[in-house]
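Excluded from the complex is one protein chain; the other protein chains are retained at their positions.
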Amino acid sequence: MTEQLQSAIHQLSQVLLGKEHQIRLAIACLLAKGHLLLEDLPGMGKTTLAEAMARCFGLHFHRVHFTSDLLPADLTGVAVLDSVSSQFQFQPGPMFCEVLLADEINRASPRTQSALLEAMANGRVSVDGCSHKLPHPFIVIASQNGLDQTGTSPLPESQLDRFLMRLSLGFPDRQAEAAMLSEQHLPLEALNTGLSAADLEAAQLSVSQQHTSTALINYVLDLVATSRLNANGLSPRAAKGLLKAAKAWAFLEGQSSVTPDHIQAIFSAVAEHRLDGGHRQNQPLSKSILEQVDGFR
Amino acid sequence: MGFAEWLKGLQRRLGRTTPQLVLGHRNLYILPSSFGGLWLLSCVALYLMGINGGSNSPVLLAFLMAALLLLSLFLTHFNLQGLKLQVHPQRLSFAGQDQVYAIKAISKTWRPNIKWRWLQPGAPAQQRQHIRPGQQLVELRWHPPQRGRHLPGRLLIHTTAPLGLFRCWCYWEPPEPIWVAPARQQGPVQLFVSANNQTAKLSSAPNKQSGSDLFEELRPWRSEEGLQRIDWKARARGRGWVVKGFSDIGSSELWLGPDLQLPLETALEHLCDRLCQEAAAGKAVGLRLPDSTKLPPASGRQHLERCLKVLAQLPLPGCS
Partner (left out) sequence: MFLAQRLLQLTLLLLWAELLISGHLYVLAAIAIPAILLLSLQPHSLVRSHLNWITLVCLLGWTITAITKQENPTTWFTSLANLLWLMASLKLLESVQKRSPRSSALVLLLSIGLAGIFNQNLSASLLQGSCALLCIAALVALEAGPQPLASLLRRSLMLFAIVMPIVLTCFLLLPRLPALWSLPGSRASRTGLSEYLRPGELASLVQSHGMAARVRFSGPPPPPEQRYWRVLVHRQFDGYGWSQGPSLPLAKEQTIPDATILQQWLVEPSQLAWRPWSGHGLPNTTGLRINSGGGLWGGAPLRQRGSYGIVANAKGDDWRKLPPTATDLALPEGSNPRLEILGNSWRQQSTNPVRRLQLARNWFDSQPFNYTLDPGRLPRQSPLDAFLFDRQRGFCEHYAASFSALMRAAGVPARVVVGYQGGRWQQPLGTDTYLLLKNSDAHAWSEIWLPRRGWVEVDPTSWVVPNRVRHSLAASLNDSDRRLLEQRAPAWLQVLTNQWQGLDTRWQLWVMQFDSSAQERFLLPLLHGQRQWQGLIAVAAIGLGFTGAITLIASINHRQSQQDAARLALKDCLIPLAKLQIRPATGETLQQFCQRAAVAIPEQEQLIKCISLHYNSYRFDSNPSPTAQQLRRLRQQLRAIKAELWYYVRKQKDLA
C-alpha cells in the first residue's frame, strides 16, 4: 500500500513540479480523513493540486467557484416540484460528491460558508427539514486567495479549526518553473495512479489503527499546553488532528510507530492556521512552539 | 522623613516591576516561621530532657529536629529559587466581575505549595498552587476596582514547604496592565447606520447589494438563473415562476454610541453589552463616542477588544 502511495506521490509531483512536500502533506491530510485548506496567491496551482488529489484516488469530484451571491441552496441542492407528480423531489447540489473543490471559499457570504462547514463536520445536510447523507468519503479541499483582497469574508477562527491542514504552495523554484515553462510536466488528465476510493478507505483504516505511545501523546499534550500560553491556544480538536495527521505521515513514511519527528513534520500545516487565526505572521508561531518544547521523548 | 514614609519607600524598592522575575538570592527573603521558633524551642527542650533524663533517644530526636530545621532553611529557599515569572497578556474583564490575573510561571522542578497574595487592602484571599516542571499559567483571583486600565499592584509570593519551619518570600509588581471594561448591562444604546460615510439614523435605507444575507424581494424567474433559486413553495401554490432575491448590507455600516439621555456610566454599560452581543453575532460595528472618538466598523475579537478598551479608558465622571 505504501509503495502504491509513494508512486502516486511521485506521479503527482510530476504534475505539480517541485512541490513534493506539499503533496505529501495533502495526501496525509486525505489519509487522516481531514479537510484541506489551500491558501495562496492566485495562479500558484491551488486548483491543480486540489484536482490532482481527487483524480489521484479516482474520486468523484465537483468543483464550485464560490462567489458572494452563492446561496447555501446552490451547494446543498433544493427540493424541486415535479410538475408531473406534483410532489417535491430533492435535487442534490454539487456538495453530493466525494471531493468538493471549493474555489475561493472566502468570496462566499458567511452564511454559505457556514453551511459548507456544517456539512463538513456532520457528513450530512438538511434541506427543508429532510436530512440527506453525504457520500463517504467526503472531503472538502477549499482554496482561498491571500488576504487583503477586497470583497471577501475571511473564514472565522471557529471555522478554520475544522480544516485539518492549511497549505500554501509558494513560488516554485527556478528549476521547477523552467521545467513547467518547457511543458515537461505531466498533464492532469494523464494522471493514472491505479488507486481507487476503496484503496483510500483501506489506507484510512490502517492510519487510524496506527499505534501511538504515551510518550508521543505526552509530547502532543506539551505542544498544546505551550500553545495555550499564548493568546490563541490549540483546541482539543487540534490536538486530535495533530495525532491523526502524524499517524498518516508515519504511514506514508512506511513506519509502524509514530514519533515526534512525524508530529514535527505536520505541525506547522496543522497548527499554524489555528494559531494565527487566519492572519499570517511573519514569524511562524508553530515554529516557536516546536522550539520551546523538548523534542526528546 | 517619618518612619512610615521610609517603610513605604523601602517597600517600593522591594517591589520589582520588571516584566520577568527570576527568583534568586537577590530578591528572596527567608526567616523562620513562628512554627520554626517553636520547633527550635522543642529541640532545646528535648535535648535538656535527654541529658537530664539520662537517655539518648530524646537527644537523638533533638538532633534530628535541629538538623531538619537547618536543612529546611535550604529546602524552603530551593522551593522558590530559580522560579521564573513572566507577565502574560491579560484577558479583558468587566467591572464588577471577578477577574483572574494570569502569570506565566516557568520552573525546572516541582515546587509544592507556593502561596500568592495581592498586597492591596480588600484583595482576594491568598491562593496556593503547586508548580509543575515546565511552563504554566498561574491564574490569580483579582478584584477589579472600577473600569479603566489598571496595574495589578504588588504581589507577595511565599512558601513554607516542605516542613513549614521557614517562610521564604518575595515581592513582584507585574507591569502588565489589565483592562477593565464597564460592566455589561442590557439597555438602550444609540444606533447609527451609515452608507458611504454618510451618517444617518437607522431609519434611513441601507445600501443594498445583491447577496445572501437579507431576503429582499420576489421577482420573476429568468431561465439563466438556475433551478436552485426558484421559490418552489410558491410554485406549488400556483403563484408561477418566481425567484427569491437576497441582498447584503455589506457596505452599510452600523455604528453604536452611548444613549446620551442616560447617565454616562449606565449608558456605557449598555453600550458594552451591545458591543459584545454584536460581536458574538459576527456583525461589524463601529463605535462613536460623545467626545468624537470614532472606531470604524469591523468585526472580530481584536476589534471588540479595541472598542472595549476605549470604553474602559473614558474619563470617569468626577475626574476632569
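Note that the chains are named A and B in the order they appear, and that numbering of residues resets to 1 at the start of each chain.
What we mean here is this: contacts are C-beta pairs under 8 Å (C-beta built on N, C-alpha and C of every residue); 3 or more make two chains touch, one makes a residue touch a chain.
Bear in mind the structure is a predicted one, so any value in this text is a computation, not a measurement.
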Where does the absent chain touch, in terms of which shown chains it meets? A, B
Sole residue of B:7, B:31, B:64 or B:119 that reaches the chain not shown, by the stated touch rule: B:64
Where the complex has a chain not shown, which of B:163, B:234, B:264 or B:295 is the residue touching it? B:163
Since one chain has been left out of the picture, which residues of subunit A touch it in the full complex? 211-216, 256-261, 264, 290-297
Logged for subunit B, residues touching the omitted partner chain are 35, 38-39, 42, 45-46, 48-68, 70-71, 74-75, 78, 108-110, 112-113, 130, 133, 160-164
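As a working rule, only the chains that are shown with their structure count from here on.
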State, to the nearest whole Å, the distance from the C-alpha centre of subunit A to the C-alpha centre of subunit B. 35
Would you mind writing out the residues of subunit A in touch with subunit B in their complex? 68-74, 77-81, 86, 88, 91, 93, 109-112, 156-157, 222, 225-226, 228-229, 231, 292
Which subunit B residues qualify as touching subunit A in the complex? 88-89, 104, 134-137, 210-213, 226-230, 232, 235-236, 246, 248, 282, 300-301
